[in-house]
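Of the protein chains in this complex, one is absent; all others appear in place.
Take a look at chain A:
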Amino acid sequence: MALDSKVPEGPIKDKWTIYKDKINLVNPANKRNIDIIVVGTGLAGGSAAATLAELGYNVKAFAYQDSPRRAHSIAAQGGINAAKNYQGDGDSNYRLFYDTVKGGDYRSREANVHRLAEVSGNIIDQCVAQGVPFARDYGGLLDNRSFGGVLVSRTFYAKGQTGQQLLLGCYSAMNRQIARGKIEMFNRHEMLDVVKIDGKARGIIARNLITGEIERHSAHAVVIATGGYGNVYFLSTNAMGSNATAAWKIHKKGAFFANPCFTQIHPTCIPRSGDYQSKLTLMSESLRNDGRIWVPARIEDAKLIQQGKLKPTEIAEENRDYYLERRYPAFGNLVPRDVASRAAKERCDAGYGVNATGEAVYLDFASAFERYGKEQAKIHGIKNPSKEKIKELGQAIIEQKYGNLFQMYEKIIAENPYETPMMIYPATHYTMGGVWVDYNLMTTVEGLYCIGEANFSDHGANRLGASALMQGLADGYFVLPYTIGDYLSNDIRTGAIPTDTKEFDDAEKEVTDRINFFLNNKGTKSVDHFHKRLGKVMWDKVGMSRNEKDLKAAMAEIKAIREEFWKDVMVPGAANEMNVELEKAGRVADFLELGELFAKDALIRNESCGGHFREESVELDGEQKGEAKRNDKDFAFVSAWEYKGEPADAVLHKEQLEFKDIELKQRSYK
């Protein structure tokens, strides 16, 4: 099967407008006869469900939590980008488009990204109208801040809780439609398979997580909005329930899986403290606006720090290595996430890490306290302020800006970050890869759509800060509602889809067989045991830096863990009740397949790109010596994998990426 991205003709800036003018519409009276299933109610699924219902379709929405408001989007802290140019600093749709394509290391689809930039402004308008309390300046207008990798201030925010407020905005829009009866909400339901009839997606099989009942739901189209698969690493910044199941199940039914190896490792997370740890906590990247990152310059000092015999405040300025400022003078501590993450790992691998495990670097606010303190002393006319006074004044400013983050850090680590530098380390955060979709956001299965973090299209090999929220809402509020209408206009005479058909029988049987297998297996090891082992292989061999030998080994090891899992996993309890272990077992089974495909995808991509550093592909000389080397000649494509049974047998399809509007250039942050 040939991949067709269906990107419309015409100049990039007009593609979306021309497209919208030409598509088929569904008459409002007919929309009442059309059902749409939306799986996932985060920013992407929630906004899609609300808007499709508003348009008049009958929507059935599904989430595994007890409420749409708890979807993982709630955790996003930093903010959302939009090209509003309210600050008059030269922002434009083109500039947002350009920054996003460049930030993604030229591995995203131009037309999709341009459309994203075009609708970004509408998102802010929409959310404000819904009552999202974005930060305002004293004049009553919207405030902005800046994020890594860009030179304008285009990030809108609601304190450190932007994702929460945006999600509550779509949740309220959903509630309005639930009250009107246009959305039927299925909380605590997990989608376990998709049902295809005559090649088209026509329904899903879901498990009611309270009663264990297996349910059939039919529709004219199915939308997958189930978020990212970062938990394949076991430890990540994702919520505990975040999973790949829906995406993986549709992959097995014909949807291609694109760029699985593109994961983002976020540089500013709270480091791991022990083997019992269940997740990693992100500290917003906005901290890098004021914090300076360093490790000891002398290995002896690093050793003493690791043994707890020396304090960071006892290391003199000249014995500190501010390695980002040293290596990247132009961007310094504000280099993009991939660059900052790799640089931290490089120092820690070389033995300079600053906690007991040697896997942490310092994020130090001392000089920000001083800088702000001096400024405040001037503003308040304090003559000859003491060092302590300066620090106190400066700390008050930092507290205003990041107080909640400092508090969160202190709760977790039990150290006061105002007195001693924070410790941070990179962690798996966001997955740029996902289900392959065309310009319409349709997968390679007809009538099956995929939006938000679950798809692959907009971020390339690296995601800039504050752009995932933008993509989720753009897809759900403003893109999918158009593109899906074009498809559904052929379904106005179809009528309701029955669920008592062979296709539903078969899919349901597959699901129940698997559940029964788990419960009857009577193995000896818990689900988490296997998940942790998978995570370790993924982090050690398919993490930030990769090489051919390790990747091949990883594929074999993951396969072995998978085989052992099916032989020896133990799942207590029964099928017809709430059974948390059973839920986990299904998710981990899917991660064990996805993990291997992930490694296989990394193996074929013999270039350093975005967050992933391929040890065989390094700049050998010049200004960029030692930095990651991208290879556009051979790898300017999307890898889209077709399922063929074992992950190792998956077949590669390439979508060649064309850059007509942006010249492919080496990314330099020097």
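Going forward, a contact is a pair of C-beta atoms (placed from the backbone, for glycine too) under 8 Å apart; a residue touches a chain by one contact, two chains touch by 3 or more; residues count from 1.
Rule of thumb we're sticking to: contacts and distances are computed from a predicted model.
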item	value
Hidden subunit of the complex - UniProt protein name among "Succinate dehydrogenase/fumarate reductase iron-sulfur subunit", "Aromatic ring-hydroxylating dioxygenase subunit alpha", "PspA-associated domain-containing protein" or "Aspartate carbamoyltransferase regulatory chain"	"Succinate dehydrogenase/fumarate reductase iron-sulfur subunit"
Of A:I12, A:I36, A:A61 or A:A75, the residue in touch with the unshown chain	A:A75
Per the touch definition above, residue among A:A2, A:A29 or A:A179 touching the missing chain	A:A179
Residue of A:G45, A:G79, A:G228 or A:G241 touching the missing chain in the full complex	A:G241
Option touching the unshown chain, where A:M408, A:A427, A:A454 or A:I484 are the choices	A:M408
Residue in contact with the excluded chain [from A:D568, A:E581 or A:D661]	A:E581
Touching residue (missing chain; options A:D89, A:D137 or A:D505)	A:D137
In chain A, positions touching the absent partner	47, 50-51, 54, 65-67, 69-70, 72, 74-75, 84, 86, 119, 122, 124-131, 133-142, 158-159, 161, 164-165, 168, 171-173, 175-176, 178-179, 185, 187, 210, 239-241, 273-274, 276-279, 281-282, 407-408, 411-412, 414, 477-478, 526-528, 570, 572-573, 577-578, 580-581
